[in-house]
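To start, I am sharing the structure in question, which I have written as structure tokens.
The complex appears here minus one protein chain, its other protein chains still in place.
Let's turn to chain A:
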Amino acid sequence: MEDNHMEESEQKLETEVAPALIAVHPSQISVSVSVGSELRVFSLQDGSRVKLIDETGGHKDSIRAIRYSRSGQFFVSGGDDKLVKVWDTKSWRCIYSVVSEKRVTSLAISGDGMFVCFADKFGVVYVVDIGDHNYENPAPVNKKAVPILSHYCSIITRLEYSPDGKYIITADRDFKIRVTVFPKEPLNGAHEIQSFCLGHTEFVSCLAFISCQDYAQGLLVSGSGDSTVRLWDYASGCLLDTCDVGAEAGVLHSIQRQEEVLPAITDLCATADGSLVAVAVQSLPGIMLLRCSFSARTLSVVKVVSVKGETFIPTSIGAAPSSPLLWMVMGASSLQSNDSALLARVRAVSGFTTNTSESTEPEVSVLEDTEIPGGEPLLQALQGKLSIGEEAFSTAAEAVKTAMRNLLIKKQYSAERREFRKRGRNDKKNQTPAQS
């Protein structure tokens, strides 16, 4: 009873704010943004907003994860409404709807497009077979998910397939990254753990791969609430380098810090060749660029790309491997305009591409609204509104901060509660003799 009660109130706390998310089609045919329960897709090919067809009625609560499959054929979304939806990106029809027992925290599609994996808020990862889609029959198919692995009662923050498809990688709120062999028959479970990547001292918030032509497996980068970005040889679990991004961001950008904690890493995105890694940092108005040297196995800060003229702190970033554009969104589920549309702000950075020379700084710049591909129609579609007032921004900044903090708050909160409960228990004990 007592435990249930605690878990429930923690859940409530978490649901308060969901950060806006962005995902880019691998060939940049479309860009998708989620904010609250809303999914907004803009087709760059058609220059217009995509109309989603979902006979099951769309998402009903905050979306926590969105992504495209590697080929771009599928798109998945999932979140607090305990639904995972798989979309066909040609028709933008929902082709599968999967009911999860618990809220969904992260998602991934296998490289071959055969399986969708998702994690629920108790740390269990499920797999769904999507290899049997019948395009003749467009009605959404309800699928049953099978549990394949679990992080013991820790929320899984990210789920990724390795570039070679051999492994499924899960990051959690307890500082753990687990690398598991993704078996040929995943419906029987993923029991063989390849390694654990241990080194972070706070929750792991994001993962990305550094791929390299002559090393199909690639390297892994992770960002954390401990304010660092780390580079791993994930098959062995070996930590190759640690980049103190938060500390450097502080020096380079003088982030105002009211608290004694370093800012958490919010999101990561690598260029196709892995030479540059963009990092979103809690309370940094812009992004941090890191250079990754595959041969030296190092990560180093190149510079901060600041967004001028408005307080833009990205909640999510993404890029298509084929394009030198980095897309960023800032927003939160709690952020509504007076006409009650959920607001998000979308920006893009150009020049996000191969940069292997140590001596030349990457030529990146933040695009003006008029320079963004898709232009005004895209902004109108993805932001919910063309221009967003300064006031909304400061609210957004606050909301985003809360959203990012939730991962940290949970721990403090439960620690306090436990103390409280303990005291309650002892009080009862002490009273017994007096009563009898």
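In this section, a contact is a pair of C-beta atoms (placed from the backbone, for glycine too) under 8 Å apart; a residue touches a chain by one contact, two chains touch by 3 or more; residues count from 1.
Throughout what follows, contacts and distances are computed from a predicted model.
Asks: Would you mind picking the UniProt name of the chain not drawn here, from "Translation machinery-associated protein 22", "tRNA (guanine-N(7)-)-methyltransferase", "EKC/KEOPS complex subunit BUD32" or "DNA primase"?
Replies: "tRNA (guanine-N(7)-)-methyltransferase"
Asks: Using the document's definition of touch, tell me which of A:51, A:184 or A:308 contacts the absent chain.
Replies: A:184
Asks: For the chain that's not shown, point to the residue among A:52, A:149, A:330 or A:344 touching it.
Replies: With A:52, A:149, A:330 or A:344 as choices, the missing chain is touched by A:149.
Asks: Which one touches the absent chain: A:193, A:296 or A:386?
Replies: Residue touching the chain left out of view: A:193.
Asks: Footprint of the hidden chain on chain A, which residues?
Replies: Output for chain A: 3, 6, 122, 124, 147, 149-150, 152-154, 166, 174-176, 178, 180-181, 183-184, 188-193, 195-196, 198-199, 201, 237, 411, 414-415, 418.
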